[in-house]
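Take this structure first; my questions come after.
With one protein chain withheld, the remaining protein chains of the complex are depicted in position.
By written order: A, B and C. Residues from 1 in each chain.
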Amino acid sequence: MNGAQDLGGQHGFGPVAPDVDEPLFHAAWERRAMALTLAMGATGSWSIDTSRHARERMPPADYLASSYYEIWIAGLERLLVEQGLATAEEIAAGRSLAPPAPVKRVLAAADVPAVLARGGPTERPATAPARFAVGDGVTTRLANPHGHTRLPRYLRGRPGVIERVQGCHVYPDSYAHGAGEAPTWLYAVRFAAEDLWGADAEPDTAIVADLFEPYLTPG
Amino acid sequence: MNGAQDLGGQHGFGPVAPDVDEPLFHAAWERRAMALTLAMGATGSWSIDTSRHARERMPPADYLASSYYEIWIAGLERLLVEQGLATAEEIAAGRSLAPPAPVKRVLAAADVPAVLARGGPTERPATAPARFAVGDGVTTRLANPHGHTRLPRYLRGRPGVIERVQGCHVYPDSYAHGAGEAPTWLYAVRFAAEDLWGADAEPDTAIVADLFEPYLTPG
Amino acid sequence: MSGEQSHHGHPHPGHPDHAHEHDHPHGEGSELSPIELRVRALESLLVEKGYVDPAALDVLIDTYETKVGPRNGARVVARAWSDPAYRDRLAADATAAIAELGISGRQGEHMVAVENTAAVHNLVVCTLCSCYPWSVLGLPPVWYKAPPYRSRAVAEPRAVLAEFGVALPAGTSVRVWDSTAEMRYLVVPMRPAGTEGWSEEALAHLVTRDSMIGTGLARDPAGASAGRP
Partner (left out) sequence: MSGEQSHHGHPHPGHPDHAHEHDHPHGEGSELSPIELRVRALESLLVEKGYVDPAALDVLIDTYETKVGPRNGARVVARAWSDPAYRDRLAADATAAIAELGISGRQGEHMVAVENTAAVHNLVVCTLCSCYPWSVLGLPPVWYKAPPYRSRAVAEPRAVLAEFGVALPAGTSVRVWDSTAEMRYLVVPMRPAGTEGWSEEALAHLVTRDSMIGTGLARDPAGASAGRP
């Protein structure tokens, strides 16, 4: 969706302002927010794609006014309600008002190292040959998808070249909506900055993005 | 600029929710905000293009969280400071702390009807023949302008057809920055919705926008 | 109505030293919201600086509250419905045709009239700010200036129309006019059936504000007082 999360090429946010002495966490609650998000993800109640879509549906004014862990917490609360794991009343009360819903698994402390080491690989056996090869010219599709997608607005309808073939991966546009993994070929596609920003492009610059096969047409 | 004001095609703002019994003003301060903005515009201290650029430079999170008259007031305050008519300290204090700067004119009550009736026409004598005629195919330019422009992001790099030749008008991309009126041909350009939104377009839909000649290339 | 908000003779109404010295009909400073205080302070400063004549503010407000509004546009549409020669002039040069009725001015300097037919429905938006034909429609409603309408009208106009209760017949094309420059658009809605022989004044009552933006249709003569603005 074309939500506030789709930031490539937007203006008005000011300088990057990196902090040399930045702490890993800026407040104790950020630690808990990070861990809660990972632990709930480990229950298998939703995918990373579903959780990204939950975050990007935050009202744009709120998204832009929130820190990233605030966005995570808002997304987690939304997922709990949408997936039937908790009600808004329970979240407001901070206590259970009804029996828990079943979850696939609960992450035990002893299992954390193994679960983190395993991660969540998204590559899958190919179900069809790749349509494109390194060096092929492609054009990205125009679209106005209300659902989750990983094709940002600034890369729609633009010409590029296949830079790498990344394998066949879970397709977020499907999996975010519970419609199956639908493994799909993924390509790193290279764009000349001039083909994105015209005469305002910085010279001698390329942008490479990982784009799924349905986002691309030949030539 | 690609600020929060460039809303065409963005998602996540919810339904339009028109109010059947909407009052003309929702609070008394909105009346004053409207009138103050018009009266200060009448001093000739800036153009409508400059004032639009002042509003669109509002930080995106603030812009999206503000009502339109709030955006106007923030823009007016910014213009007063940038044009040297008042300081931030004076605005905070609500009183003058230094002599006023000269302005071209002050709108008197008796002159309001005539000034409003005159308005601010932007058409100017042509300084060159129009490059395009009705029916011509054009493509809009790619761009990433940090200054003011009236070419929205959703219409960049897209093919259209000249629908109307609107005359030669003050060029906002120049005039907003005090670089002169630079009169420029203006065209209503028609786009098929499919050429903007691909397969997600509503069927049998066209979008027409008024675009200046430098935004367009032939074919 | 504008007089009750007047600050004539209040050189520093927003300043704490002065806020309690005068009679403020809408309550003292402490009861005002931050934006009310901010606007009041700004007016006070600009009046004190001599940039703004407070009496002019009152005239500006009165103008847009009582004189300039959608009734202007309704007169134009009713005339176009009634007079084929006027309709042709409106199509050829809307600015001049509208000026024939004594209507002109700010945010209506360069007018274009777009006529709805059984084949094409027109809809007006300003995605970049809130451009609107003030001279014929007055000040725009909040929804016209807000992100939902501005973001969606160019991408899903029929979905937007449905939220206004407008369902177009199958086969009707939609044309969305994004007011990106200083041209201002007036939609001429379709004349309702069953209004043959009606006077221009009677016809004008069928012409709603929304029908001239394209988010509505003209009123059904059977229920002319109902429905959206």
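Methods note: contacts are C-beta pairs under 8 Å (C-beta built on N, C-alpha and C of every residue); 3 or more make two chains touch, one makes a residue touch a chain.
In this text the structure is predicted, and so the values were computed from the model without any measurement.
S.K.: In the complete assembly, which of A:Leu107, A:Ala130 or A:Ala182 touches the absent chain?
M.R.: Answer from the full complex: A:Leu107 touches the omitted chain.
S.K.: If the hidden chain were put back, which residues of subunit A would touch it?
M.R.: Where subunit A meets the chain not shown: residues 5-11, 13-20, 22, 24-29, 31-36, 38-40, 43, 52, 55-56, 64, 67-68, 70, 73, 76-77, 80, 85-86, 90-96, 100, 103, 106-109, 111-113, 116-123, 150-152, 154-155, 164, 166-167, 169-170, 172, 186, 188, 190, 193, 196-197, 201-202, 204-212.
Throughout what follows, only the chains that are shown with their structure count from here on.
S.K.: What chain lies farthest away from subunit C once each centre is taken as the mean of the Cα atoms?
M.R.: Chain A.
S.K.: Could you tell me the distance, in whole angstrom, between the mean C-alpha positions of subunit A and subunit C?
M.R.: 41
S.K.: Just how far, in Å, is the C-alpha centre of subunit C from the one of subunit B?
M.R.: 17
S.K.: I'd like the Å distance between the centres of subunit A and subunit B, where a centre is the mean of that chain's Cα atoms.
M.R.: Computed from C-alpha means, the inter-chain centre distance equals 34 Å.
S.K.: Where in subunit A do residues touch two or more of the other chains?
M.R.: 60, 144
S.K.: Which subunit C residues touch at least two other chains?
M.R.: 147, 155-156
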